[in-house]
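Heads up, one of the protein chains got dropped from this complex, but the rest are sitting where they should.
And then chain A:
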Amino acid sequence: MAREGDRGASGGAEDDPPIFNAENLQSNIKSIHYSRTFLSIIGGVIAGIWGFTGLTGFIFYFLVMAAASFGLAAKAKFSICTYFDSWNRIFLDGIFGGLMSFVLFWTFAYDIVHIF
């Protein structure tokens, strides 16, 4: 995860509306994207090895994503506006992008371990 200590995105004058440093915001969003992708891949392999099938696997995926969101929020010390421009960035962004990678690695691991 990127060091978020010195990556505050909104700063400057504290009147409303807050302005955002676009570069830092972009870098934060990128780090969220990377961690979600990585976690989908690892989650897919785990789901395959444990032999989840059907709905259980998808529930596992959303659990992993929720844990990731919680971890990201905790890393941002729960003050989202310091690092991002909206709550949706942490919670919803990139979930469906990671779904395809999850399914691929889930299928792969499941087949290698259970079918072959």
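Just so we're on the same page, contacts are C-beta pairs under 8 Å (C-beta built on N, C-alpha and C of every residue); 3 or more make two chains touch, one makes a residue touch a chain; residues count from 1.
We adopt the following convention: contacts and distances are computed from a predicted model.
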Checklist outcome for this item: By UniProt, of "AP complex subunit sigma", "Neutral alpha-glucosidase AB", "COMM domain-containing protein" or "ER membrane protein complex subunit 3", the chain left out is "ER membrane protein complex subunit 3"
Next on the checklist: Considering the complete complex, identify which of A:Asn24, A:Ser40 or A:Ser69 is in touch with the unshown chain.
Outcome noted: A:Ser40
Checklist outcome for this item: On chain A, the omitted chain is touched by residues 13, 15-17, 19, 30, 33-34, 37-38, 40-41, 47-48, 52-55, 57-58, 97-98, 100-108, 110-112, 115-116
